[in-house]
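Structure provided below as structure tokens; questions to follow.
Here the complex is missing one protein chain, while the rest keep their positions.
And now, chain A:
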Amino acid sequence: MPDLVVSITLFVLALLIGIEVIGKVPATLHTPLMSGANSIHGIVIVGVVIVAAEAHTPLAYVFIFLAAVLGTMNVVGGYVVTDRMLEMFKSSKPSKKDQKEGDK
């Protein structure tokens, strides 16, 4: 039982940290934030690897195969597309700075 109590404590504290951190993200970044958070729940793949250790029935093989495909697609795709998006966010300021430096 104490294990579960610790786990629930972790869950609640992590929720609070999440609310605190997310609240500070500006609206400009809400789409990448959502897709970034989306990739984080791809952590489920760790769970898939862990349960694979115990698996030895055909039913379990099917579960693990499907979960591995779905989970990996989630995590890999999520991070790649978030990076692609964030790469596009550019400031006008550095370019102005470059221009100034160029003028000098």
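Here is the rule we go by: a residue touches a chain if its C-beta (ideal position, glycine included) is under 8 Å from a C-beta of that chain, and two chains touch if they have at least 3 such contacts; residues count from 1.
By definition in this document, contacts and distances are computed from a predicted model.
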Handout entry: The complex's invisible chain, by UniProt name, from "NAD(P) transhydrogenase subunit beta", "Protein-glutamate O-methyltransferase CheR", "Sugar ABC transporter permease" or "Acyl-CoA dehydrogenase family protein"
Key = "NAD(P) transhydrogenase subunit beta"
Completion exercise
Against the hidden chain, chain A presents residues 1, 3-4, 7-8, 10-12, 14-19, 21-57, 59-61, 63-93, 95
